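For this depiction, one protein chain was excluded, whereas all remaining protein chains were kept in their positions.
For reference, chains read A, B and C in written order, and residue numbers begin at 1 within each chain.
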Amino acid sequence: MSANSKIRVAIIGADGYTSRETIRLSLAHPQMEIAALYSPLDPLPRIDELFPEFTGRVDMQCEPIEPAKLKGRADVAMLCVPSGISMALTPALLKAGLRVIDFSADYRLEEPADYLQWYNQEHTDPDNLAHAVYGLPELYRDKIRKAALVANPGCYPTSAALGIVPLLKAQLVDPQDIVVNAASGMSGAGRVPKQESHFTERNENFEAYNVGEHRHQVEIERTLDPYARSGKTSALFVPHLVPMERGILSTIYLKPLQPVSVEHVMQVLADAYENEPFIRLRKDLPRTSDVARSNFCDLAARVAKSRIIVLSAIDNMVKGASGQAIQNMNLMFGIDETAGLI
Amino acid sequence: MSANSKIRVAIIGADGYTSRETIRLSLAHPQMEIAALYSPLDPLPRIDELFPEFTGRVDMQCEPIEPAKLKGRADVAMLCVPSGISMALTPALLKAGLRVIDFSADYRLEEPADYLQWYNQEHTDPDNLAHAVYGLPELYRDKIRKAALVANPGCYPTSAALGIVPLLKAQLVDPQDIVVNAASGMSGAGRVPKQESHFTERNENFEAYNVGEHRHQVEIERTLDPYARSGKTSALFVPHLVPMERGILSTIYLKPLQPVSVEHVMQVLADAYENEPFIRLRKDLPRTSDVARSNFCDLAARVAKSRIIVLSAIDNMVKGASGQAIQNMNLMFGIDETAGLI
Amino acid sequence: MSANSKIRVAIIGADGYTSRETIRLSLAHPQMEIAALYSPLDPLPRIDELFPEFTGRVDMQCEPIEPAKLKGRADVAMLCVPSGISMALTPALLKAGLRVIDFSADYRLEEPADYLQWYNQEHTDPDNLAHAVYGLPELYRDKIRKAALVANPGCYPTSAALGIVPLLKAQLVDPQDIVVNAASGMSGAGRVPKQESHFTERNENFEAYNVGEHRHQVEIERTLDPYARSGKTSALFVPHLVPMERGILSTIYLKPLQPVSVEHVMQVLADAYENEPFIRLRKDLPRTSDVARSNFCDLAARVAKSRIIVLSAIDNMVKGASGQAIQNMNLMFGIDETAGLI
Partner (left out) sequence: MSANSKIRVAIIGADGYTSRETIRLSLAHPQMEIAALYSPLDPLPRIDELFPEFTGRVDMQCEPIEPAKLKGRADVAMLCVPSGISMALTPALLKAGLRVIDFSADYRLEEPADYLQWYNQEHTDPDNLAHAVYGLPELYRDKIRKAALVANPGCYPTSAALGIVPLLKAQLVDPQDIVVNAASGMSGAGRVPKQESHFTERNENFEAYNVGEHRHQVEIERTLDPYARSGKTSALFVPHLVPMERGILSTIYLKPLQPVSVEHVMQVLADAYENEPFIRLRKDLPRTSDVARSNFCDLAARVAKSRIIVLSAIDNMVKGASGQAIQNMNLMFGIDETAGLI
């Protein structure tokens, strides 16, 4: 792709927060153009009605979703829709010649059996699933470049995997003894009002949810598995809700296979991420506010009480969703990986 | 009522925030007993399912609403239901021998025509409306003592009236030139999730709403009217939403009829509220956090640029709702007005 | 102590948040009287200048700290002062005939060597340290009743110990493999402004601090040690800061010694706390908002991925500080343990 041409993006599911974030980031991207917005809402809203911050900046109306009509109109579809909907739309989008970046979980788990168990439905598009690439550029950069279909990772798994994989790879830690204690801002819960996202219920409140049962637990394990000698990891995942809009901090507890110094752990992380544009090793401790609205993942490690503790902070809406999608898009279209993101 | 006996309270509309607050306050009240809880929810919830803070403290299940069955079971009904529902239930409750304290607006406006205009429906119970007493004890203490039906005031009108009435009475200010600029925490919007009360929409956001069109504007005017020589006031009311749970601050702009000192204004307020247990005159400025969870109204005044500015802070859920209801109940049943509230 | 007489309390360090909370709770306590307030501030403030919420409710001026003068004026001193100051004041207070409840860490660690290591100073009052009782009523109720000097526990250790001790006692979990991941509201950081407690730095931010190095880590271990067969536990403690005022949630990761069901774990907790007035077992998950402003500790357990996860929520200012101090006071003076707290 030449330096002047634009990547035309169709956003499907334009009425949610990941759509909003993608549009926001596109405004600073030199080669990204929002070509069309699709929403199931009726009547079809203007984007600045949904998100008044775009008033005077994005002059577009949502359209009804018809994958076939996208042929020739967009280069890539970003699927900002719930799991289950994506796999219904993806085959037609690919057939129409678009590349697809899917924000849902539909193409993240290699095994249809895992999908059935955790998402309570049969996978209806196993053929494309077989060719989908998990869109974590720090792990699968080369595959992403050539992929037609990228499964954009979950927010929690992104933050967890970036903190754990180098230590697993270096065989520093026990793959069977992983605890990911994570806390997220409320944008991760989406835009549809619910009792648990009602301001008065959330403000001045901190709580865990889905302890050991969150769907991202299996995604974390499947992402880590290839880096365990045995091919199998066991990770306990416990998410929490924080009264703030953005940010995830994962506090990861790992068991070193032999005594290790914090300097060594930090060095392993430093070596692994030496050339990574979006990973920052911190001497002090990561804070979600330091990565807010950015595509960075801030990492630090500590050693105490025979455990390695890795702290990993991302913005759940950026590196945990829309920013990573754009990073994947940049790779897929052969432009600078950091375009629009730094 | 003897010092040992209990006032039996039936809460109708037990699933909302004013119900929760009433129950919370009842736990510290020496003579108040929650006798029954009514909810339209199906299935009928336990109160500690709705509000887990009551776990181990309040062991009650909600019942379906049947006013007639309350006869002999409760002494007073607190109607924590929306406008329109109250006037459908009140006649039967009164007939069953209960006193009624209505949290809705149904019995606040003396003129059915006002109700029709601002609440878009005919008043269906004009007989009881004619005998209802507006439950602002600082203005109508004696009437409240004898009332069968008390219209518990709106949160904004409470905070506005307490700041303005003494100055109107003293003929210090122009009744035609009143601006009430108010800001409220989100509990005032109720417990039902809505887009505008979604955490992510409200956090890091401040906005005005219903400028000059809020239903409390007419309630403010009707409450002030009797204190104007002409019997008529004109008040502009502009409410705002603050990203916090509780509290209302009204910043009230008044036009003095002749030049006046801040000391004189403060003295007029001090004289008016000399014996009031819940009004506190502040030398510094009121803050919503100072009145949180209390039945106090904190007041201060300033004079600048040919205007009197009155600052009035209450907790919208207490002096603005449940606390004032209990203050009214205390008066209606002849016990210490401050019981359970200080 | 007779049911009518009052326990006269002197608060030393009246200008901090634990003092404020103690005063707030005293207002609802039938037998507690704030007899004197001591502060190092110059000029000596009125309490309603420090905390305007007490305007019209508490009419007291702070006095300079002179332990000897308290003789006959107060029955108990609550030391709301930093570690290091308490042990300088306690001998004189005891000599003056007062009982002492110390909010600092000075008398919490039995071994002066632990104090030296973690608080970087020699313990200057080892004699009284030897007789001090750790004020966790659920563990040491009988000793507290007879104690002259009670070391009021830290907020994090309270929440951690209440969740762990019954499982250690039942020999259900490995005493060497304990992780306490905790998150606290900002009132725990005290009233003195600091960069990290500046609103703009804290809002929309979540971070860990003092990973494996917090002083409460050793307090947690020393509190748990007696319940391990070996007399020795190893606990990793990682605290986090939440953008809210109140509440601690500890998410505790324990290793079962053999496979165990969640039902069994819950039963062990239920049996342990059967008669405890302030411990609530929750079927759903604890939330900090459910225990806010109360002395309750809400507990729940889950089993997943070969681990027991215990969730433990308290209000750091109440069960984690002032409420527990009052619970201890109630025990020390032989009145109802729950007086003023339920």
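Structural remarks
The rule is short, and it goes like this: a residue touches a chain if its C-beta (ideal position, glycine included) is under 8 Å from a C-beta of that chain, and two chains touch if they have at least 3 such contacts.
Treat the numbers as computed from the prediction; the structure is a model and nothing was measured.
Checked against the full complex, the candidates A:Asp114, A:Asp177, A:Asp298 or A:Glu337 give a single residue touching the omitted chain, namely A:Asp298. Annotation: of A:Lys169, A:Lys255 or A:Arg280, A:Arg280 touches the absent chain (contact as defined above). The missing chain, though absent from the display, is touched by one residue of B:Leu27, B:Ala148 or B:Leu285; that residue is B:Leu285.
Panel shows subunit A; residues 27-28, 52-53, 55-57, 203-204, 280, 282, 284, 287, 289-294, 296, 298, 342 of it touch the chain omitted from the view.
Across the interface with the omitted chain, subunit B contributes residues 179, 181, 183, 185, 201, 203-209, 211-213, 234-236, 238, 240, 242-247, 249, 251, 253, 285-289, 292, 302-307, 309, 311, 313. Touching residues on subunit C toward the chain that is not drawn are 17, 186-187, 189, 191, 193-195, 197-200, 202-204, 243-245.
Note that in this section only the chains that are shown with their structure count from here on.
Relative to subunit B, the most remote chain by averaged C-alpha coordinates is A.
Among the chains in view, C has its Cα centre nearest the centre of the complete protein Cα set.
For this structure, the chains sharing the highest number of C-beta contacts are A-C.
One finds 46 Å separating the Cα centroids of subunit A and subunit B. In this assembly, the C-alpha centroid of subunit A lies 40 Å from the C-alpha centroid of subunit C. Chain contacts: subunit C has residues 203-204, 287, 289, 292 touching two or more partner chains.
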